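The structure appears below as structure tokens.
Here the complex is missing one protein chain, while the rest keep their positions.
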């Protein structure tokens, strides 16, 4: 027995083995959120250092609220853990009701971290009990699958948000003790080459089995112009040349709105770079350390990516160009789950594999594309509250592709569309050039 | 002898007849700006009622500054009218130098209207003298052509800005005395039908002779999905149904940023609509009058256009779809120059021609498309300061097509791309549906 | 026959000679407002360069509205000039009704300057006709007297507002052609000496005949400590020493809110000072000219006055101390009406009269006192809308005393209390020290 998920062309199996699989994935994914929070104090988990950032504890509660609201609430036997949580932990689902103001999430001390973990256990027990029962329907599994993908997105946000929280503290606290090998800083990146692509009709978007978000569908034909695309991402050293050439002082290199930001925010370098006694330092989740020139540049906005591309005589790829190239590649790279499993820093690594024609497409860092985030032809949002997931943000955002070192390895795919406003810098976002 | 203009594929003839033509077009276009300002007092011409609006007098000076800066300034014999005008009337050309802050344009009482007209005459004399001489080079004509197209854009802004200025005054002053015929309010619009278009490769963008802006090039292949597009624009009466169905109260109909605007600006109806004793009135350049249900809706933002389309079960066309349909049509419609020539109100007219399969594509009102404003593949901005014309605004704006009743009839073409932020409402902007 | 005015202890005579006097004063005062506007263009009269500034045309209309609203409106035979003016030109009288937003006064082009003058003539005719009639009651004369004093206050604001308007224009337009005598810049000010005052009970406040505002009453006993007070105001040259000693860089010299302003507004010198090629220039109503070191410093905020006093080891006088000293002096000095009559610049003059023990108490410039603006013991605001004149502003303002070069000579008296927020700088305000 199988059925189609509204948010993509997904077959959901409801036989016992498949359901057992879901339970296992549920346990693993839910556990990973708590693993991310482990090094943090109750106070670390409470901070909101800018409106874009949510407290870690809020992420832990909101992802739980998702399962409670969309899976458990309709069950007549389920007792809500606390009815006020519906309001407190609703992010933006108008169909569910009013929301506690986003920019005040850091002003809530209760429920505290311990009670939040209690809330997670309460919901986990009920979800797993439901998945043990005889009454598992395909629509339930679809919600579980969406909920787990949703939680993985928040796991990435937890990592990027906590990086911002720790950075805003003049003490520059360390999230992970660094375990880098002695020679790590000396790794050299591969030279940049160009992959050329001919003009022609190309299909992009999601089709077939496997989970995908609604914004990746439908798969459709597009016409690609002939172009070429860089074999690897821009490095810190390359970006320093742009800075030394007056990159942040020359309005001709910037979009008009980008130049406004440069002046308003007094941007002079990427987020998390700090100049100390004429040496460039970089704040990482493993603490403050000297900037490594061969590592890929990250934490730049679309505006900076676009300005750098213009300065270098190139441009950013469109998301169609990016996907056409990615479609043929294995989803392999530097991912959060692998890094944390091995006690390695959640940070992009130098691209140095000489045997790859194109490297770093998946993991390591999100790549800004030149594409403003728009619906695919024929796009239809999912029904009800779950339809508020993607479509309503299709305005004033740019698409990023490929996942980052803060993404889970089983969360990403070639058709995956991430999106952020062009001024956002706190994600692990970098630059791949095109021409 | 001919030459290519960087800002499009334009042949510019420099023979005597062609130059005489330029002189004639220069005189006519420059005169039309002054015609627009004629009904206004010195004070009317000084007002800035929001940052987007510029004073009429500023438009008169800035369009003059354009010719002075890009055409006359390099001539060794030219004496600048007033060297401080370079700073005062530079809109956003960083390559030319610093700019007087945009949001303070309404705080300048000098140069006054009389002196501004003097400045116009000074520059006009020098431009025309230059075009009389023996030394007319193709690059000069290209700047003249660009300058005249630039001035036509500001003529449209003068009309839309002055409408906003008069509307903000509780006295609701009249720009034009109305000369509508008695039955005009009773004209019925044609029924809405759908034009279907098959899937396939389609070329869009400018090529060939004739002026075009750099953002219309290069002409290139795209792949269009099968779709259909409405035969006419949405009317006031149709939009009222949306309002009565709670259109401004239902977040599910809106983009997230759009819903923010609805709440922040307390939008409850299109700009310029006023409810008096339960009767809907509309402010027009001919004064306040009762809303006509069969006239096409205008002065809505992209957000409202998008929400209406979603409510109606449709969507907005992409700019590719719009251009594919427009390509085959004559550029004919309701335009500012014709209206003012005949003392008719600058206001959209009811679409009632029964013999047209598709009506209103050109003139009457700008049509919001679903396309965010992006460079065409291979787009290259013009060099120098003139390259700051279009490319640097390709971010967080949506494309509008077709011109409006405030556009000049010889300014528009099927490939023309206008663009505004999604919250803008003070242009004559309306809705054509697609599906 | 006489009667008491609610806004002070004023005898108002209603005999024919007294009424004729009122008519004469009405004509003269109303005429002077128009005299001030004479050098200005329609556009000059329309500008609002900050929320505190009102357009000259607005002042012309609002002072007229005052007579229409409080004197004419109740007369059954009076026809309102335009009923919408009640809303447009109400400044802050909640009892009269809603007000057009203050910070948008510069966005009204209509009624224009010509119509505003027409409005003035209309109201003037009716007021004078009323004052010709047999039915002149004391309460009418009280309103006329208040209205004329009100208009004189707006005359001062017209001068200070237009100075700000012209200053904000990079062309630095001139309001008055300068007619200074050749040696004027070389006049030396008298040396600063100190007037000592013993401790004791002192009466301050208005009593007796003659007009006064309600905030000057009642006259009451206070206890003054022994103190001394400077014989003249601080000069530009003395203030430059403060600046050279790091006055704008040392937080220890400033009130906490003052230091906030210094940083927020990047204050480095008094308003209207401009440094050009290392020479200090000053913008005056007669244009931009070199700073004169012996002229009294003006256009400083309370914060700057307070910081300068602290730096100099002194303090500002309280308003009680100021009035105790002023009580014995003739109201004589540099005033707007005299200056304009003689075509002299409206600007403070160097204090150089060697025969005066204390100079400059009246006219020349307003003197900041250390007193926050509070009601006198037993203060009662006038009834009705006219009671909104003074009392409701008794919060977060400081008292200034003595009048300035922009005040009319018959408007000021020893008990007069002016008041502005401590950050205001656009009035002719300066510093007299105490100790």
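Going in written order, the chains are labelled A, B and C, and every chain counts its residues from 1.
Everything below uses one rule, namely that a contact is a pair of C-beta atoms (placed from the backbone, for glycine too) under 8 Å apart; a residue touches a chain by one contact, two chains touch by 3 or more.
The structure displayed is predicted, hence computed values, not measured ones.
Here is the thing to keep in mind: the chain we left out touches A, C in the whole complex.
Screening C:298, C:326, C:370 or C:433 against the full complex identifies C:370 as the residue touching the chain left out.
Residue A:104 is the one among A:104, A:137 or A:188 that touches the chain missing from this view.
Counting the whole complex, the residues of chain C in touch with the unshown chain are 92, 94-95, 199, 201, 220-223, 225, 227, 251-252, 254-259, 318, 370-372, 374-375, 377-378, 387-388, 392-396, 422. If you put the missing chain back, the residues of chain A touching it would be 41-49, 57, 84, 87-88, 100, 104, 106-113, 165-166, 168-171, 173.
To be clear about the criterion, only the chains that are shown with their structure count from here on.
Here chain A and chain B face each other with the same set of residues for the most part; over half of the interface numbers are shared between them.
Inter-chain spacing, taken between the CA centroids of chain B and chain C, is 47 Å.
If you average the CA atoms of chain A and of chain C, the two centres end up 60 Å from each other.
Taking each chain's centre as the mean of its C-alpha atoms, chain A lies 39 Å from chain B.
Counting partner chains per residue, chain C has no residue touching two or more of them.
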